[in-house]
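First comes the structure, then the notes that go with it.
One protein chain omitted, others in place.
Let's look at subunit A:
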Amino acid sequence: MRRLIENRFGLLALVLVALGALYGVAFVSRPAPAAQVRPQAVRAPVESVTAVCPAPSGSRVSVVTPDQEQQSQEQQNQVQQSQGPGSATLSAIKTPEEKAGGKDDVIDRPGLLWQREIAAGGGPLVVDATGSMAAGLESAQTVRETSGTQRGLAGVRCVEPGAESWFVGPGPAAAEMTLYLANPDAAPAVVSFMVYSGEGPVLSERGNGVVVKPGQHRVIRLRDLAPSPLIMALQVSTRSGRVAAAVKAVLGEGRGVDWLPVAAAPATRVVVPGIPGTAGQRELYVATPGERDTVVRIRAVLEDGSYALKNKETIEVPAGSAASLDLSTGIGGQPAALVLESDVPIVAGLKITGTGARQDVAFTAGAASVDLGSVVADGRAEGKQTSWLVLSAPFSAATVEVRLVPSKGAAPAPVEVKLPAARTKELRLAPPKGSKGGFSVVVRPMPGSGPVYGGRVLDEGAKDGQLLTAQPLAMARTWALVPPTVDAPGAVLP
């Protein structure tokens, strides 16, 4: 030992041995590369929903809250259960002062479709739901006229108030376009409009700073804002507060009527789903609100595959303007969805024209995928009326469970639909024999599915021409994704 210490190399050797040992300890104790576990958001039932039916007078209003689905054990673990019973009330829109409105309709039974014909006259209806009635509450208004300028089927989802909505369709020069605004909240909303026409953005003094006070609603003729556009994209946004917006298009006597569905916010990839397999014209509207011209690549997702349409592969959209393209020869008569891709964010909508001497129109628009499921309140199969469900899986294969919720009687067994990748399927929705009245449709992609888009189309083969309305599937307000939250003082840092 003594010789080791006195040796010139003794200490060096000792140190090297110690270093080697420490290296070994560090090497062995080095943890295995742990896969970054992204904390998963927890699904939780929505606890309160407010929706506004913009102009229900003379319409049939359908309200439904589907039953809580049977959850597998695994799913139940990551789901917070809802908080007991709740109810939904239907009431005319009211200012906060006049709370004590008498004859509100109260719905407290989930799992059943509630429908009522609303008498003519009166303003928007507010659907307020809490508790168990809130999770998945869906409501819609549908009106059927067989004559006059309003002839046709016209339906719209009752929308939640929000800060921004987009509508894409014909312009005020081509149709009588009416904007319905309603503010069911307690705070006033300051609303601005922006119209993008085929010639570029339309700047209007009158489109700025419209104040909608709590409980108020307004009807605005878009011709007053921008009289000239033949096609348009309308952006309704609020500087403060929230507003429920809806746009109705009346094309004129014998040319049809319908509501424009809310289009998905500008994005570089937009899917326009829910194009039915009926015959008739199909006209695509695309607008880019940005400051760059763009070329939008169009791909159709059909029953037999997904491909670009011949001679209609692209559409050029100048900056800040809208463009349209007739796709009748490409997708007419086939159930379809369109996938539009562009380098700059775009919004898109589609006009579906029915057949017959007197035409009716329907609109669909860019929509989000229905990852958490979707509910359509109004489905009909009475007389000559037919309901179709057009489902598309444009990117990867999916399996979808489709369930009908009748207004009366027992619910039929759910149907499972397999969607191969880049295919569209059209389902005819038929309630079980014996059940009367309307029904609702609940669509739920099964776990492991790719993004699913879809739409519901309602048509009626009247003698003088087909009546038609359409509605892209919107994400159901059944579930909210509750993100994991953590009290982190470091949140102040970027």
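Following the convention adopted for this analysis, a contact is a pair of C-beta atoms (placed from the backbone, for glycine too) under 8 Å apart; a residue touches a chain by one contact, two chains touch by 3 or more; residues count from 1.
Throughout what follows, contacts and distances are computed from a predicted model.
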Protein name, per the UniProt record, of whichever chain is missing from view ("Electron transfer flavoprotein small subunit", "Glycosyltransferase", "Phospholipid/cholesterol/gamma-HCH transport system permease protein" or "Cobalt ECF transporter T component CbiQ"): "Glycosyltransferase"
Residue, one of A:Ala35, A:Ala119, A:Ala410 or A:Val492, that touches the chain absent here: A:Val492
Selected from A:Pro33, A:Gly383 or A:Gly448 as touching the chain missing from the view: A:Pro33
Residue, one of A:Ala92, A:Ala163, A:Val219 or A:Ala421, that touches the chain absent here: A:Ala163
Absent chain, residues of subunit A that touch it: 8-9, 11-12, 15-16, 18-19, 22-27, 29-31, 33-34, 36, 38-41, 44-48, 50, 130, 134, 160-164, 184-187, 238-242, 265, 480-494
